[in-house]
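A quick write-up on the structure given underneath.
The complex is shown incomplete by one protein chain, all other protein chains being positioned as in the whole.
Order of writing sets the chain letters: A and B. Residues in each chain are counted from 1.
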Amino acid sequence: MAEQETDKGRRCMLVAASTVAGGIAVGVTAVPFVASMLPSERAKAAGAPVEADIGKLAPGERMTVEWRGKPVWIVRRTPEMLDSIKQSVDKVADPDSNKAMQPRYAANEFRSIKPEYLVLVGICTHLGCSPVDRFAAQAEAFAADWKGGFYCPCHGSLFDLAGRVFKNRPAPDNLIVPPHTFLSDTKILIGVDQGAEGAKGAA
Amino acid sequence: MIKKIIAVLLLAPALAFAAGSDVPLDRAPINPNDMPSLQRGAALFVNYCLNCHSANYMRYNRLTDLGLNEKEILDNFVARFSGGKVGDLMKITMDLEDAKTWFGAAPPDLTVIARSRSSHAGSGADWLYTYMRGFYRDGSRPTGWNNVAFPNVGMPHVLWGLQGEQELKPAQRRAEGYMATVEKPVLTKPGKLSPLEYDRAVADLVNYLVYMAEPAAQSRKTIGMLVLAFLTGLIFLVYAMKKSYWKDVH
Partner (left out) sequence: MTMAATKKEPVVIEGAGALNTPLSGLLTWVDQRFPLMSLWKDHLAEYYAPKNFNFWYYFGLLAMLILVLQIVTGIFLVMHYKPSAAEAFASVEYIMRDVPGGWLIRYMHSTGASAFFVVIYLHMFRGLMYGSYRAPRELVWIFGMIIYLCLMAEAFFGYLLPWGQMSYWGAQVIINLFDALPIIGPDLSTWIRGDFVVGDATLNRFFAFHVIAIPLALLALVGAHIMALHEVGSNNPDGVEIKENKNAAGKPVDGIPFHPYYTVKDSLGVVVFAFLFCMVMFFAPEMGGYFLEYNNFIPADPLKTPPHIAPVWYFTPYYSILRAVTEDFMFWLALGVAAYATLIVFTSRGCLSKILAVLIAPVVIFLMKGVGFGMTFTLFRGTFLEITLPLEAKVWGVILMGLATLIFFLLPWLDKSPVKSIRYKGVLSRWALTIFVAVFLILGYYGTQPVTDLGTLISQIGTLLYFAFFLLMPWYTQMEQTRPVPSRVTM
């Protein structure tokens, strides 16, 4: 009887140990399967940092480059445009850029490294449409006292010239500022953080 | 159609003979853990092979496996082609149709050449090592070159400047315990490298080609050792469990 009891305990221990070890084996085996669904080297290569030449960008104009298959806007803002940003502070939902929709070095008044140059991912934070430019300060159908910014035609979200979303609009967040860095006064590298190691190597 | 297939099957031994796989292969002195050798091999590959041959499935930035960083790869390998990115595949711009006119056959992609050249005569590395050292002068060929491992090869001797020129001369060779007289390539005009240095350079190149054919090969073996060690332990554990239950069964 006593022998049977010890056997029961021993079996229980062995089954538990085997189950745990087998579970680890299955878990580790799952790693390559889960990993295989991550972006491949090809996707990473296609999503590599993109260089933009801003030398020919005139004040008040916008250019678009493609990064990871998304449009990235670079806007060269005039002093008037910057001024409009200051005026919209009480109309936008997140004026101080508290939510992490931009790298830390762009979490400032103008949401940019240099106030003159705004870099944004041109995808509405609501449902993924690409907003259109409404840079001129004039009365618009969607806002009589429009000071200039972006307008999303899909669901009517409005953004100012720093990409900050206006209150009471469908989009919940400011437009995303992608990681970017200035290689020189006329070259921006999109996809690499300012001061990051890759900023020197990749070009 | 069947007749054609049967003809092919019947011809198979003859074709195998024609492809020269009966040439004894030299063993390639390569070491997959020798990073400097792999790096030299990669440089040779990019400088000499990658002009006509592509490596369409290999990315430049994979060379980080060989202990190079992305900046080095970009400067030394990718920068040869304008506008290249470090994540690009090793493609070439040569038109395959042109190549066919020039060499009689389009130069094959080399990404997995080391795997495809394996046979029962030896590993793909051995074949490549013999091949790259087996070019000799042959006036009857359009390129002026022939090869002991690949008779009537279409490719000229690209490493000619390094090796020099060889010619076929009768020589004694040990074969299965007796001496046979065979035609053997002999160096007649030295190149930039001594024969020893040239063999080393070819070994580096072959080392790289073997790496490129299966970049995961080294991690495969490392992971394999860990897995087998784990399973060994698990076998003992499960065996003890089985034993303890089967005490009941008489």
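By our rule, a contact is a pair of C-beta atoms (placed from the backbone, for glycine too) under 8 Å apart; a residue touches a chain by one contact, two chains touch by 3 or more.
All values derive from a computational prediction rather than experimental measurement.
Peer 1: If the hidden chain were put back, which of A:S36, A:N98 or A:N168 would touch it?
Peer 2: A:S36
Peer 1: What residues on subunit B make contact with the chain left out of this view?
Peer 2: Those residues of subunit B that touch the unshown chain are 1-2, 5-6, 8-10, 12-13, 15-16, 18-19, 21, 56-59, 62, 108-109, 111-113, 115-120, 124, 213-216, 220-221, 223-225, 227-228, 231-232, 234-235, 238-239, 241-242, 245-246, 248-250.
Peer 1: State which residues belonging to subunit A touch the missing partner chain.
Peer 2: 12, 18, 22, 25, 31-33, 35-38, 40-42
By definition in this document, only the chains that are shown with their structure count from here on.
Peer 1: If you average the Cα atoms of subunit A and of subunit B to get two centres, how far apart are those centres in Å?
Peer 2: Roughly 44 Å, centre to centre.
Peer 1: Contact residues on subunit A for subunit B in the complex?
Peer 2: Result: residues 7, 10-11, 14-15, 17-18, 21-22, 25, 41, 44-46, 48, 198, 200-203 of subunit A touch subunit B.
Peer 1: Which subunit B residues qualify as touching subunit A in the complex?
Peer 2: Residue list for subunit B touching subunit A: 59, 61-62, 69-71, 74, 85-88, 230-231, 233-234, 237-238, 240-241, 244-245, 247.
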